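The block that comes next holds chain A.
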Amino acid sequence: MTEVPINGAEAAEEAVEAPPRPLPDHPTLAGLLEQFDAVEWRLSSGQDTAVVPKSQLRDFALAARTAGFEMLVDLTAVDYLRVRKIRFEVVVGLLSLQHNIRLRLRVPVPAGEPGDDPTVPSLVPVYPGANFFERETFDMFGIIFEDHPDLTRILLPDDWVGHPLRKDFAIGAVPVQFKSSPQVT
Partner candidate 1 sequence: MAEDTRAPKPAREHRDVWITAEEAPDWMSHSTDEGAQTMRLDESQQRLVEQMGVRVADDYVLDDQISEDERMIINMGPQHPSTHGVMRLQIELEGEIVRRVKPIIGYLHTGMEKTGESLMYMQGGTNVTRMDYIAPLFNELVFALATEKLLEVEIPPRAQAIRILMTELNRVASHLVSLATQGMDVGALSMMLYGFRERELILAFFEKTTGLRMNHNYIRAGGVAADLPDGWEEDIAEIVEKIPIGVADYEDLLKANPIWEGRTRGVGVISAEECLAYGITGPPLRATGVDLDLRKSQPYSGIEQYEFDVAVGSNGDVYDRYRIRVQEILQSLRIVQQVANRMPAGDYRTDDRKVTPPPRKRIDESMEALIHHFKLFTEGFKVPEGEAYVAIESPRGEIGCYIVSDGSAKPYRMHIRAPSFANLQGLPIMLADSLVADSVATIASVDAVMGDVDR
Partner candidate 2 sequence: MTELILFFIFGSLALVGGLTVVAAKNPVHSAMGLMLTLFSLAVFYVVQAAHFVAAVQVIVYAGAVMTLFLFVIMLIGVDKEENLTENIRFQRPLVVLLGLSVVVIGVVVAVGGRFTWVTGPAIAGPEVNGTVEAIGDDLFTVWLLPFEATSLLLIIAAVGALALAFYSPRRRQRSEEDAP
Partner candidate 3 sequence: MDGWDVAIVLVKVVVVFALLLVATILLVWIERKVVADMQNRIGPERAGPWGMLQTLADGLKLLFKEQIRPNKAEVGMYLLAPVLTLIPAFLIFMVVPIGPSFTVTLGGIEREISMQGTDLNIGLLFILAMSSLAVYAVVLAGWSSGSKYPLLGGVRATAQAISYEAAMGLALVPVVFYAGTLSISEIVASQAGTWGGIIPRWNIVPLFVSFVIFFISIIAETNRAPFDLVEAEQEIVGGFHTEYSGFRFACFFLAEYINMFNMSAIAATLFLGGWNGPTFGLTGFFAWVLPIIYFFIKTFALIFIFMWVRATLPRLRYDQLMQLGWKRLIPAALAWLVLSAFVVGIRQFGAPWS
Partner candidate 4 sequence: MTVTVDWYLILAAVLFVIGAAGLLIRRNAIIMFMSIELMLNAVNLTFVSVGRELQNLAGQFAVFFVLVVAAAEVVIGLAIIVSIFRARATASVDELSEMKG
């Protein structure tokens, strides 16, 4: 259970350095991955995962769609604040109906300089269904999806400040009211 090292800042480099490039058994997947040298394949909890550099994301997605992954089922992000060097990771779930396989794309997204938002190319031109998911991810993590047609807040009010699912965003709990406790309001 260590193929996805999370605790440890060296994880990213380690992943890149693995010399013999492993490829999945499934011919479609293997064919898809062979086109991209920089994309690394892993098996994570039994599921095919491709770590895609963000520069190649859109090309890879286009190739994946051509290879038979018709549907983008999920797109979200994880904030590895103080856990990894590269702070964010955008996670994309693809589903192929014809091959009945799933593929997960993991796109490391650096946090960028202070005052600068992390960016990643939008997948909307390839998978229109990414629209809402990317808006949600933007809303929750503040990751800018370049070339998204309408990148605005989707769940939170338009005038909201902050991105709640970032790890440095406090949950914002209020004390629970009790009669006998010192926190009586």
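For anyone wondering why these and not others, all candidates are chains of the complex that A comes from, given by their letters.
Simple rule for what comes next: a contact is a pair of C-beta atoms (placed from the backbone, for glycine too) under 8 Å apart; a residue touches a chain by one contact, two chains touch by 3 or more; residues count from 1.
Small disclaimer: the values here were computed from a predicted structure and weren't measured.
Q: Thinking of the complex as a whole, which of 1, 2, 3 or 4 is in touch with chain A?
A: 1
Q: Note which residues of chain A are touching candidate 1 in the complex, please.
A: Spelled out, the residues of chain A in touch with candidate 1 are 1-2, 4-7, 44-47, 62, 70-74, 76, 78-79, 83, 91, 93, 95, 97, 100, 102, 104, 124-133, 136, 140, 146-147, 149-150, 152-158, 164-165, 169, 171.
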